[in-house]
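For this depiction, one protein chain was excluded, whereas all remaining protein chains were kept in their positions.
All chains are identified by letter, namely A, B and C, in their written order; residue positions are counted from 1 within each chain.
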Amino acid sequence: MNVLTRTVLGRLGGMLLTLILASMVIYSAVLLTGDPIAALAGGAKPTPELVEQIRAEYHLDDPVWSRYWQWLTGAIQGDFGRSFVYKTPVVSLVGPRFGITLQLVLLTVLLILVFGVGSGILAATRGRVVDRTIAAMTSLGMALPTFVVAILLIWVFAKSLGWFPVYGEGEGVWDRLWHLVLPAISLAVLFIAYVSRVTRGSLVAQLHSEHVDTARVRGIPRRRIFGVHVFRNASPQILAIAGTTIAGLFAASAIAEVAFGLGGIGSLLVQAAARADLPVVQIVSLLLVTIFVVLNAVADLISAIIDPSSVGGGRTS
Amino acid sequence: MKRTALAAGAVAGAALLALTACTPRDADDADVVGDDFEIVDAQPAGTQAVDEVTWAIVEGEPATLNPAASANLIIPNLCDNLLSLQPDFSIEPGVAERAEFVDPVTFVITLRDDVTFWDGSPVTADDVVYSLQQNTNPASQWYGAFALVDPDPTAGIAATGPNEVTVRFIAPDSTFRDALAGQGGAVMQKAFGEANGAAVGTPDAGLMCTGPFELQDGGWTPGSEIVTIANEDYWNGAPLVGTLTYTFVSDGSTLATALTQGEIDGAINVSPGSRAVFEGDGAGSLTVGHSTASYSFGPASATSAAANPKIRQALNLAIDRDQYLETVVNGLGYVQKTIVPEFSFHSMEASGTYQEGYDALAEPEVDLEAATALVEESGEDVSRPLVVAVPSGAKEFQQTAAIIQSAGKQIGLDIRIDEMQASDFGALFYDPSKREGVDFVATQGYLETPGVLGYPSLFMLPPEMGGIFNWSGYENPEVTEHLLAARNATDPETAAREFTAAQEVFAPDMLQVTLAGTYQLTYLSDELTGVTTSIAAYSSPWALHLGGK
Amino acid sequence: MSVAQIANGTVPAAARRVARRDPTFLVAVIAFGVISVVALAGPWLAPYDPNELYVGPLNGAPSLEHPFGTDDLGRDILSRVLVGAAASVFAPAVVVVLSTILGVGLALAAAWFGGWVSGGIARLVDVIFAIPGLVIAVLAVTIFGKGLAAPVIALAIAYIPIIARLTRTAAARELAKPYIAALRVQGVSSPAICFRHLVPAMIPIVAAQMAVGFGYAMLDLAAISFLGLGQQPPSPDWGSMIAAGQAGILAGAPEQSVFPAILVVITVLAVGIIGARVTDWAEEKER
């Protein structure tokens, strides 16, 4: 078994454990937070028969652990339960919404990578003035709340200029893209600034590293030094941060979704929480956690592939 | 007797509930009421066919489309009620050609013979019996209207001919016919209902009704939209719109932008807060229609100072209604003197009597001195803050709460605001434990069918007689007696006199401090017309005549 | 440089020097100072009662009487901004202090005890890290009810992993230094090593993280208010003011959102700059 396989298996194990623990936290916390009967009755006074029926249907009389187990095993088999509010399988609620969020996140990721990593590279390589300018811009970017950016974008580009739609998801590839541009920008601003800083920081660290001195004294062309020795060596760190950032976007997208009236899983979570739709809250939370953990693990693994030495412990020659 | 009262209680309860939990919208410049808008209850019918119309539902996505379980603006276009509610709140025959009491306790419904469900099968008496029986279950939204129906299933509602259904009562009920113009009279297919059970109205199972628009299999994508298509065989003429798609936009400013940019064709119940935006340059325009909706607040506890009528009267005297209208509904509202709005009896037979009773009531006025005196007189300990609960997220309620708070401060009442999540706020109405620590509840309610007894029964009768919202323990034998007599009256005039007698007594007690009556606001693309723009939209197929100009 | 100077004045002297060479930092410190003063003295500075209705026109534009204009209830926006500063500055401060106490505690316990304690804490931190802050906020709001308490607690929990991991790494690095071994060999007791040496060594790095965390907390709290899970009216805070004024922006009365938004941005910018400089110092000290 080689190092990589070992690492993969190790991370996989840790990931599963984290997921199981997180699912317990979510399940029990959600139970604490809402009264299923109230939510299920849907706003009308529940009769004793209705209460009885609900208790039976949702196994409310079983001990918590047994309910958790049923829920978890169900979820693993793709049975995510039924929404209290819509009375439909949660999967049919989450499924279509997940697509929107995924597309929004992908577009945002694209923006983050292009502008975040791009400006980080410029800041690290194009001298003091560019560096200062970008530093000022990222400072501002990191101070701009997502929803303020959203409001500004709506005001300027949708309301005043009318270039972009303000609401909804659109149909078809281009229309969808057109609808997602502003939300993606509003979501990306903060993270562009963050990724830009991390990129700059790790590039500068590599630029000042001793092995780059070696390459310089050997007369290796600048372009190659940057590509092969600086950027590639900095990439695991950039990737790790980007991975965490991207993983977090799925939850952060709630703000952009609400601001732009997109029906994604973030807005579903907020909505479901307001309506005490516990199965939906549980599954969406679990989904967000799973995405987060899996994406982080993937970023870790890619880092490990780029930099195998980060995997092993001590070194023997 | 007891049963009668209980029954009387519930007529509009469900509607009020549905309402308060969802959220209405409001306005801006108000001292110009009436000056710069006219009130229109129905736009001229459309003349051009339109392929597709996108409609925004501001209350958010409904949990179900089952008429027995939900009140929203989508169902009226899908499911016909037995009687047809007109934009001016009068009632005409509908699927039922005739529906009358033949004696004080026997009500006979005669059906048209040309009405078919979407699948082409004719509507039979059995379908109607099935549909009406949905509401004899206390879980139904409309149970209150059926409370006096003979509970024996075979005797109560029965098919007495191929096109005839007979309903028998245990006591006379002056409100039943009006209720059939609402979703309590919605017609559903029995076979479909029995096949799908509790799933009726959900995205999975869908519906089988007779309305002008048809919900197809998979037409409802939960979380995103509901697509309905024209029912070409509609008994009252096919609609002009081929596909009517509903989307859900609960954020007022997003909706305002989307509507004025023309991304969405129209919406009912748009926020009066965005009046300036709607009246500015945009893809459409705002239509103001009559409504039964009003903002009010009332006591939530029998033990707090809020239960003392003097405290409520004091607050009533401290709130400037004109300022309220200007702030909360941007002038798109009017001063309403009591809980029962004028439009609810506007087209009733004895409307003159009702109007006289209403006109006799005192206009709300501001008198801080008198108010402060009332607080002192009340003998209540006002050092403890009073908590007013409002649903969260709606600007109108935040403003309402702030205004109540500010008014309280002027007369020495310390008022705290508790914004509640929709689900918690909804639970206030049936779970007493949720009301602990709450002194006042501020709500907006409307009546979706004509009739005046709904609110008074819910708020002023003793709880065991149906006053399920009578949380302050209000009990006035005179009021109780008159209200019961009104419901059991067999002729409209008697009912009207009994009601006004009760109103004369209960109105000054301010079981609900009515803050303002509001209008129904509809925004529609300038290329379209034909929408029902009064509150009747909740109970009638408002998009039937929607079409191009 | 004399001995006395070195002994008394390393930090202030360094601060003065940095301020001279780094006007940005000076401006940030002054801005944050002013905002802190406003947060403390806001109620006395406010020209009007922030919750009094109709002190001016509805959605009034800025004027002499109301420099920031008035909101949709005719309240004075300047007064609301001033009074709201307390909650807006205090809440993120509490988030940062709480999460720092918890995070540093966990990290020190992990670094100090090692073994299964460290493993368990690492796992706990992983689990918290895996649950998005928004989810924690949603849960907290339903458990603790409305108001600032729930989001503050939620964020305090959500920030634990960041601070705990950072401190854990720094503490492990510090513990590996020979001077800790030297102290052990000298017979200095464990608590003394921990609290007299290890904890002070963590201060600069933790302080830097707190400054950065403050900015994030402010943004996150504002976002939570925007989603309707935060500060309850009528008490103003900047986040809820921005959210409440949203409709006004489109209707041409942006003051209610704009002024608090500007203040949020300035505050976050200022602490961001301060945090970055403190981080630089901490790293410089480390060298």
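Simple rule for what comes next: a contact is a pair of C-beta atoms (placed from the backbone, for glycine too) under 8 Å apart; a residue touches a chain by one contact, two chains touch by 3 or more.
Please note the rule applied: contacts and distances are computed from a predicted model.
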Protein name (UniProt record) of the chain left out of view, among "Nickel ABC transporter ATP-binding protein NikE", "Nitrogen fixation protein NifU", "Na(+)/H(+) antiporter subunit G" or "2-oxoisovalerate dehydrogenase subunit alpha": "Nickel ABC transporter ATP-binding protein NikE"
Which displayed chains the unshown chain touches: A, C
Chain not shown: contacting residue from C:Leu175, C:Val268 or C:Ala282: C:Leu175
Candidates A:Leu187, A:Ala215 or A:Ala247 - the one touching the absent chain: A:Ala215
Where the unshown chain meets chain C, residue by residue: 3-4, 6-7, 10, 17, 21, 110-111, 113-115, 118, 172, 175-190, 196-197, 200-201, 285
Residues from chain A at the interface with the omitted partner, ascending: 1-3, 6, 209-211, 213-221, 224, 228-229, 232-233, 306-309, 311-317
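The criterion applied here is as follows: only the chains that are shown with their structure count from here on.
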Chain contact graph, described as a line, ring, star, complete graph or other shape: complete
Inter-chain centre distance, chain A versus chain B - centres from mean C-alpha coordinates, in Å: 42
Chain B and chain C, separation of their C-alpha mean positions in angstrom: 47
Two or more partner chains touched - positions in chain C: 141-142, 228, 246, 249-250
Contacts with two or more other chains, residues of chain A listed in rising order: 34, 154, 159, 258-259, 273-274, 276
Complex contacts: residues of chain C adjacent to chain A: 123, 126-127, 130-135, 138-139, 141-143, 215, 219, 222-223, 226-229, 242-243, 246, 249-250, 254, 257, 261, 264-269, 272-273, 276
Chain C partner contacts - residues on chain A that touch it in the complex: 14, 17-19, 21-22, 25-26, 29-30, 32-34, 139-140, 142-148, 151, 154-155, 159, 190, 248, 250-252, 254-255, 258-259, 266, 269-270, 273-274, 276, 281, 285, 288-289, 292-293
Chain B-touching residues of chain A, taken from the complex the two chains share: 34-35, 38-39, 41-47, 50, 83, 85-89, 92-93, 96-97, 154, 158-159, 162, 165-169, 258-261, 263, 268, 271, 273-276
